[in-house]
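Each remark here refers to the structure printed beneath this line.
Only one protein chain is missing from this complex, and each of the others stays in its spot.
For reference, chains read A and B in written order, and residue numbers begin at 1 within each chain.
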Amino acid sequence: MSYVRDVGALARKDLLLELRARDTLPAMLLFVAVTFVVFHFALPGTPSRLETSGLLWIAILFTALLGLGRAFVPEREQRTMDALVLAPCDRSAIWLAKSIATLAFLAAAEVVALPLYALFFHSITSTTVAAVLLADLGICGVGTFLGAMAVATRARDLLLPLLFLPLAIPIVVGAVGATVGEPVVSSPGRYLAFLALYDLLFAVICWASFEYVVAE
Amino acid sequence: MSSPSSVAGATIPTVGRAPRIPLPALAASSLVLVTTALVFVFFVAPNDVNQGFSQRIFYFHVSIAFTAYACFICGAWQALRHLWKRDPRADLASYVCVHQGLIFGTLVLLTGSIWAKISWGHWWLWSEDELVLFLVLYLFYCAYFMLRFSVEPGPQRANLSAVYALFGVVLIPVSFAAIRLAKTFIHPEVFTRHGPNFGGWILVTYCIAQAALLVLAYTLYRLELGAKRLDGRLRRLREAIV
Partner (left out) sequence: MLTAHRLGKRYGERRVLRGIDLALPRGGFLVVTGPNGSGKTTLLRICAGLTQPTEGTIERTAVRAQVGYLGHEPLVYRELTALENLELYGRLYRVAERRERTGMLLERFGLWDVRHDRVASYSRGMTQRLALCRVLLHEPELLVLDEPYSALDEAGAELLDVQLAELRGERTFVLTTHDPARVESLASGALALAT
């Protein structure tokens, strides 16, 4: 299928660019570590498992924002978006490829973040890992889409968090619900299902409307 | 207020559009309806058993909320028409709808806050699902404005605004579900709500208030849209001369 090949070629390009530039991923790793330390000092008393679950997701969300802000920088600075838009491939392939690449970086950052969290705060369960995977899909899909929108504006980096955070609230709810687990929440599976539903719904919308974001 | 409405209602020749209710008639009917609603709310509707006179703000709060939803949904509908049918008038209509929605949304938050204070003594209640939902939507649509004013006017701005407006209506049910789900682990202070029994005069009053606000919203929408379209026409005329 040529669509899959287009996505593959574009994703490969994005991954190569980041591996060469070597700035976003190290920044995300450092950011997540520092954020945890800040949390420790910012929370009076000993935070319970409930509270630190929330902190984990705040850290992941803002680390993701850091990476998402950089996603379309090469296309913006070198104007290569014009070339991608002119190519005969489906424009949604650009979004999908960029989302896959961003997902890879976010996952790489979390490979460090999760053990660090377990070290500093509380242990993590398999449900948490499932929540991380599902939430990442939503964060990267929607975040990449909005990143493309933000890049077309004057405000750029200022705008992405404003556009993204209201849409990220359902992700946070689903993720925290699943992370907190029993006995606070009767069925963490319900929250995972909610995350999956969110991912599916917004993936469809992003896929269908990316065309209008990049082309006139 | 008479001059803007008379200009907007004046006969600027339009080609091939469905006949529209003239603006002065709309303004008059919204005035009548709002007055009627006020009369009903303050004099006709019975006092609430639990909360007394102060509960009457509920009539406005709920009808304003519904009107705001209607505005956002209209905005998304116009956005869809812009993207799909390429209707050149749809972008501005979508923007004005969202703008109205935001104005009414502000009122929802204000009336909701007042109602909460009157009923339960707190200016803000995280347990009120609908209020929290409006807060999320409010922030979302504020970002809509930041987005819109950060792009030069043109087809790209119209496209970005339209797509974002569509995301907004999808967010409404998703957020609502999220807020409900969140209550399991957030445990906000819950206050038992004594909802009014919808019967008799209460229902009538509510319907009148709702109708009044919908007509008022439509009037304001037509007013703002007309003014903005006129601005656009003037600008194009000026350029044609230059």
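Here is the rule we use: a residue touches a chain if its C-beta (ideal position, glycine included) is under 8 Å from a C-beta of that chain, and two chains touch if they have at least 3 such contacts.
Quantities reported herein were computed from a predicted structural model and do not represent experimental measurements.
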Option touching the unshown chain, where A:P44, A:P88 or A:P183 are the choices: A:P88
Hidden-chain contact residue, picked from the options A:L17, A:V112, A:V129 or A:V184: A:L17
Where the unshown chain meets subunit A, residue by residue: 2, 5-6, 9-10, 12-13, 16-17, 20-21, 74, 78-80, 82-89, 216
Interface with the undisplayed chain - residues on subunit B: 152-155, 235, 239
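Note that in this section only the chains that are shown with their structure count from here on.
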Euclidean distance of C-alpha centroids - subunit A vs subunit B, Å: 32
In the complex with subunit B, residue positions of subunit A that touch it: 50, 149, 152-155, 159, 162-163, 165-167, 169-170, 173-174, 176-177, 180, 184-186, 190-191, 194, 198, 201-202, 205, 209, 212-213, 216
Touching residues on subunit B, where the partner in the complex is subunit A: 83, 136-137, 139-140, 142-143, 146-147, 150-151, 155-156, 159-160, 162-164, 166-167, 170-171, 174-175, 177-179, 181-182, 184-185
